[in-house]
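For this view, one protein chain was removed and the others were kept in their places.
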Amino acid sequence: MRHASLVCLTACSVAISSCGEKKDATEATESKEQAVLRFSAIPDQDTTAQAERYAPAAKWLSETLGIEVEFIASSDYGASVDKFVTGDIQLAWFGGVSGVQARNEVPGSSAIVAGAKDLQFKSYFIAHESTGLSKSDTFPATLNKLTFTFGSSGSTSGCIMPSHFIVKNTGLGPLEYFKNPGFSGAHDKTAYQVQDGTYQAGALSFSTYERLVKEGKIDANKCRVIWETPTYADYNFTAHAGLDKVFGDGFTDKLQEALLNCKDPAVLKAFDRNQFVKVDNATFQGIADVMKKVKLK
Amino acid sequence: MTKLPSRPLIKGHGRKWIVLALLVLFFGCRYILGPMPPSPPSSEEGFWGAALNPTLTDQSQSLPEDAMPFAERILKEMATTLRYAFIAMSMAVPAGLLLGFLASSKWWPSMIGDVSAGNKAARYLLRPIQISVRLFTTLMRSIHELIWAILFLAALGHEPITACVALALPFAGTLAKVFSEIIDEQSVHARDHLITSGAGPLQAFLTSLIPQSFPDIATYTVYRFECALRSSAVLGFIGIETIGLSITRSFENHFYNELWTELYLLLAVILLVDALGAMLRKRLNRIPKRTAVPDLSRSTRENIKQLKRTAPRSVMARVLLWSSIVLVIVSWFPSMINVSTQPLVKASSSNTMQLSKSERLSHFLTKMTPAPVRESGAWNDTIPWANELWHENGKTAVINTIAMATAAIIISAFAAWLLLPWASRALASAKPLGLFGGSDNPLRNIIWQSVGLLTRFLFVISRAIPEYIYAYLLIGLLGVSAWPLVLALALHNFGILGRLWGEVIENQPAEAPRQLLRSGSGRLQCYFSSFVPASFNRFLMYLFYRWETCVREATVLGMLGFASLGLHIQLSRNFSRAYDEMLFYVLLGSAVIFIGDLISVYLRRGLAKA
Partner (left out) sequence: MSLQLSQITHHFGSTEAVDCVSLDVKSGEQVALIGPSGCGKTTLLRIMGTQLLPSTGDISLIGRTPTTLSAREIKQLRTRIAMIPQHLGLVSNISVLRNVLNGGLGKINLLQTARQIIHPTRQEITRVYELLKRTGISEKIYDRTDSLSGGQQQRVAVARALYQQPSILLADEPVSSIDPARARDTIQMLTQLSKEEGITLVVSLHNLELAREFFPRLVGLRYGSTAFDCSPEALSNDDCQALFKMDSQDLVQHD
């Protein structure tokens, strides 16, 4: 018994001393780490391969800006906004709604660039061919008879804007309008689920749909567009208010310039955009207004 | 186990009415939850086939060159799952012991032949402490660990230690409750005797009740560790790097072979821990025998030394204890064995944009304050706001949650009730209850033994997989509705009821059923006419106990999509980012569990008395 307690004490003291060592090690790397820019993105598609997808962007930003840049994956939309608010990330590729939420909670943050198509973004309502519906210019009146899925419940083009238009056209929120709407979590999942027949209809970002059709992953006949929503502003890069403090004055402008001039194909492919354009917070006022009004029920 | 009376405790017609009531209740829930929609066509493709083809390599074609190979990745995640479980339990057990101690009244100054006013006053002071500790632990338990994790991650950021603390909190509450019950159930003969020989109440408690409770406390702690493993795996579903994360990835990408490998791995580890727990329980109940009697003709000191050396000891219990301690230390400080993993607490960098812990916490608390209060500052405004939320979503969410839990427990109860005789060691054998059952045919022996083994194995596997994983897979296969969730709960609890009820049957005195067999009845007749009526009370007790747990699980299963509390928690977090509304639903769920707990305790106490 005596020996055992001695062993235990030795183990604990070794453990505590090694803990101290680790702190020294991290302090050493801290001074090197002083200028690391961390960014994240909403997990809107390819959710399981985010790190691989954005690795080229991290590399390019690092080379262009001359500082260490790291990509941090987020498990869902809310998590990415949380990380931005707590300062764990300083830059993010947000959707319309998530960007407004982040900028509201961190005053002084600004939307710096968006993709060219993001200023005229829209959602597609899609349906399986067995429903017999085809593309129309008016809101499909029989939609509530079908099983329906959104993307993530935090997605602008996958849930929030479609809900807004559902309310506008039917007076009912989606939880009342549909029997048991699903939330697939990502745009590509919505497309696959409608194509498979898991759900008869769904709403997703037009950009993802068109990319999947182009890559041959979605059959445009089997999984067809039945309605296009009016346009709105969506994705953007939002910079944390404290960027200039940490990386030096004018850093945010420098970042904006760099992104506007980006022609690296790997980076543009990662974000599925052809080029970036300049924006500011006012661009997304429409989204902010919708957010105040829209309800699920 | 306490000796059960051989007379049925709920008489005759009472039992039939109760079974009928359960059936009626089930159909009520079916009405509330709606029918099961037809399952979507192509979703099951390949899923079941892959069960026989688990792979050890990556199925994804698009991984970069330097990505960790599949086998290594899932082993690493399994190790992380174990690590978090060890860390969480190492925090929960001391807390549970302390809180369990405070929640028990067995260490209070006793009233044995004492006239001193001091003792009476002490008891009056200790009672409110006991009650508040009980309330506190029930509160800790009433919020599911997934929800604690979501709250902590949002409040404090993504660090391994927050996930472990989120696990530890409800587990400490459950441990405290069970420990205090174990202590209160012990016989107090020894303690009372020690007090009359002059010992103080705490001394008597330490030297009599604690050693008496030790075997039950130890076995329950091992069982809780097994539960911690399951919960740790499920944390992967909200982004923490345990095996649950791989399961979501494999399933979403339709890599079913990978998925089955991960499921088998998780199953293997949990079954191992389960087997260890069962072995420990058997060993602790067995009295260790002295292996050798030493030569006692020498001096007293020598004699004592020799006796100590040859003293009977339970080797297995000690090995388990010391290896657990080593594993806990290694989990906290993996650098001791040169394993580099994520540090538990992220080093705070000099990045001034990052909020400090206290800033994050205060920011989060502000967000959790109800919106009307934030604007006007008056807490009275909470009432209309809460009222609105209740009528809009809260009421149906609560009803749906309770309906899911009730339907699930009734299904598993009926299934377990029907399969129990095949799992019973007493009945499912060629010589039921030790009686001669016809000429000795080795084939019959083998068949009976296999039947028993298979059914018991079925129970074991069904309870090894966490409900959340069942639910996730079933929703993926069957589409979103209430019934995949109900089925998930039912599957998991089927195994648990099978085990709990099986123990009741095994502990029944065998004479009455043996009489039936001797007079010619078959095994099933014996089961239904003798075992079941005599055990009915205890069956119901365990039923209510598991119902309470089902309600708890049902509050989070809704996060997978069905309109119950879980869904609204998820929606208010993602859709509106209204943490105050999320808190409302969380507290609503907590209140439901609280009330369920009280109902269950009341019913069980009534049954124990009957």
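Labels for the chains are A and B, by order of writing; each one numbers its residues from 1.
Convention: contacts are C-beta pairs under 8 Å (C-beta built on N, C-alpha and C of every residue); 3 or more make two chains touch, one makes a residue touch a chain.
Just so we're clear, the structure is a prediction, and the values are computed from it rather than from any experiment.
Within the whole complex, the absent chain has one touching residue among B:37, B:288, B:343 or B:533, and that is B:288. Checked against the full complex, the candidates B:14, B:46, B:312 or B:606 give a single residue touching the omitted chain, namely B:312. Of the candidate positions B:32, B:98 or B:206, contact with the unshown chain belongs to B:206. Summary of contacts with the chain left out: across B:193, B:374, B:391 or B:518, the touching residue is B:193. Touching the chain that is not shown, out of B:34, B:215, B:343 or B:533: B:215 (per the contact rule at the top).
Against the chain not displayed here, subunit B makes contact via residues 109, 112-116, 118-119, 189-190, 192-200, 202-204, 206-208, 211-212, 214-215, 287-290, 293, 296, 300-301, 303-304, 307-308, 311-312.
By definition in this document, only the chains that are shown with their structure count from here on.
One finds 36 Å separating the Cα centroids of subunit A and subunit B.
Put simply, subunit A touches subunit B in their complex at residues 4, 8, 11-12, 14-15, 18-19, 21-23, 26-27, 30-31, 33-34, 36, 47-49, 52, 55, 74-79, 81-83, 85-88, 90, 101, 147, 152-154, 159-160, 175, 180, 182-183, 189, 196-199, 240, 242-243, 245-246, 296-297. Within the complex, the subunit B residues that touch subunit A are 37, 40-43, 60, 62-64, 67, 153-154, 157-158, 238-239, 248-249, 252-253, 322, 325-326, 329, 332-333, 335-336, 343, 347, 349-355, 360, 363, 392-393, 479-481, 561-563, 570-571, 573-575, 577.
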